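Every protein chain but one is kept in place in this view of the complex.
Entry: subunit A
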Amino acid sequence: MEPATKTETLDIEGMTCASCASFVEKSLSRTPGVQRAMVNFATEKATVDYVPTQASPATLKEAVINAGYGVVERAPDTSAAERSAEIDCQKALAYQKLKRRFWVAVGLAVIIMPLSMLMLWPAMMARVNMQWLNYSLLLLTLPVLLYSGREFYVSAWNGFKHRAANMDTLIAVGTGAAFLYSLAATVVPGFFTSRGLMPEVYYDTTATIIALILLGKVLELRAKTQTSAAMRSLIGLQAKTACVVRPDGAEVDVPIEQVQLGDLVVVRPGEKVATDGLITEGSSALDEAMLTGESLPVQKQVGDPVFGATLNKTGSFRFRVTKVGADTMLSQIVKLVEDAQGSRAPIQRLADKVSAIFVPTVVVIAILTFVIWFDLAPAGTRLPLALVNFVAVLIIACPCALGLATPTAIMVSTGKGAEHGVLVRNAEALEKAYQVNTVLLDKTGTITKGEPAVTDFWTLPGQEAAQLLPVVAAVERQSEHPLAEAVVRHADAQGAASLTATGFRAVEGKGAAATVNGQAVLIGNRRLLADEGVSLSPTLITQAEQLLSQAKTVLYIAVAGQAVGLVGVADTVRDTSAAAIRKLQALGIEVVMMTGDNPETAAQVAGQVGITRYFAEVLPQDKAGKVKELQGEGRTVAMVGDGINDAPALAQADIGLAIGSGTDVAMEAAGITLMRSDLNGVVTAIELSRQTIRTIKQNLFFAFIYNTLGIPVAAGLLYPFFGILLSPMLAAGAMALSSVSVLTNSLRLRSFDNH
């Protein structure tokens, strides 16, 4: 029996050109035990099939290093689903613990509060022994401090050792100061009374602040788990098993991790496709909504690609595995969304700067507040007033809201985008899309289906279309031009006879020439015929103009130096284009079209979809120039394109949108990738970015306004004028609410729906 092989993917570094890749490939292929090695220069990855008994990942790495290159070490290969499940489990445990601590704090605070209030009734004061009451309050507060609030003090101390200060520092210092003061007033009341001070205690403040802050944390944690819900459901889509066909024909269910490249997999109706591959047998309709956001099933047959996690609706088919693990479309999408969620939006920079210096600055403000109150307040109340305001400043100044403002909105919206088939590369792209006021659409493949089809085959009187078609097809069969392919497809569909052309010659930008049945045949645009000295009859010109007026591309046919007929070719407009363009215009965006076609065709298509400004006869290399031209007018341009030749324009634009899962090159150059081949994705992307940035701005406004107003009020700035002081408990309540309100605002993005 042949030994089983394993496949290893190595991340190669140091390759600068394609020949480097072949060096690495050779070195790997020569390693004993290696059956096949493939190195992709673009992705910097080597895929190696080897016999585990003869080679190991270590020997493969050695071979790469011997060739003069390096291998990037990767984390132990746990699947995204496993990793996320483990983290979820940990988070759930932490949430349970937090809730327990919260309820203990609430339970005790509910008793502590009314007991502290007793002091407000003079009648009660006379009956109750103050000393005893204070000791009881102390005993009740200790569990709140040592159990519920322990984390704040431990974390503040750890942070202090690292010269890092966070919100725990503020809470620990604030509640700690109130508690220590109360402790002193309880244990040595004589020290206060001898100096003319009431030995007041603030146990209720301490306990309530801890309970309120914990409430904020509970709500925050719950909301935070919802921010990544879309992402988790995306990971959860992956199939767990695959039905693999063994060489002997047996069908075996195996865990998805064991599926290898080249395996044959069976998919029955209602089943999930296990991984990416090409259909080899059978056909079916597949629901690809999870990848593209498009809910209509897509018909697939032999030779068509299928993607992991999509749902097989009706038929049964077999496919050959072409991608596994991290290379599958779903994994790529997950990776892209993860990357976007880890990126920083430029709008966040100010918040970042503020966060970095926030806590130590607040501590300094609190100290100064204490000093000023102590120095200026009447001698009898100066210590309690200084203390209360010191605590209030510390507690109200929570930087959480500031820290959460941007990332939570980005988390929710990138996940939401993926659900709609809109993949955002990074937060900056989202911010750029918000500023767009001009959308430049590439006509072919974007507004139109991108596949030209013959709509008219017209011959001069006296010419037989049935005889001319095989002649034209014979020439076009040798051309690689998309229009030529359309003619060939048309001829094949008509069942035209197959003829042979000799002396084929492609005339760039004009057409093609060859000899068929001993006669010179020309097919191409008007310029080709003019250059070859063929004159056009008035009837032919009239007919051509009529076709042109219908936005069709006209190919002129000449046989033996005589113009004999015309082919009308048109690339039909997608059903959704006109409506999507109207929506963009309704958003206040100017939509401009760009095409390589002649001005007549361009005008026709533009008119059909409601575009007033367009660039015609734009050569592929000039596309980026047109983007620049619009930018020169002071516009923020989004370029939408689908092909390799759009890549420079996508990169030049303020934001590039690659449409229809596109080519890797286009995706690489684009800030946003639309998985679905229609313009509604552009509308979704722009609406999503607008809502996200609006949310971020609201969040930042809330966070900043809250701190800039909250701190001075807590410090007692209003007291000299209006006698207003902020109770530390109110400050704690406000603080708990601030981050929760920011999170809730971000979570509103979950209801984003584009119609």
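Here is the rule we use: a contact is a pair of C-beta atoms (placed from the backbone, for glycine too) under 8 Å apart; a residue touches a chain by one contact, two chains touch by 3 or more; residues count from 1.
Convention: contacts and distances are computed from a predicted model.
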Among "Sarcosine oxidase subunit beta", "Acyl-CoA/acyl-ACP dehydrogenase", "Iron-sulfur cluster-binding protein" or "Cupredoxin domain-containing protein", UniProt's protein name for the complex chain that is not shown is "Cupredoxin domain-containing protein"
Considering the complete complex, of A:Thr275, A:Thr310 or A:Asn426, the missing chain is touched by A:Asn426
Of the candidates A:Val34, A:Ala63, A:Leu108 or A:Met167, the residue in contact with the absent chain is A:Met167
The one residue from A:Ile367, A:Val507 or A:Leu730 touching the chain left out of view is A:Ile367
On subunit A, the omitted chain is touched by residues 13, 61, 65, 70-76, 86-87, 90-91, 94, 97-98, 151, 154-168, 217, 221, 338-344, 351-352, 355-360, 363-364, 367-368, 370-371, 374-375, 379, 386, 399-400, 402-404, 407, 426
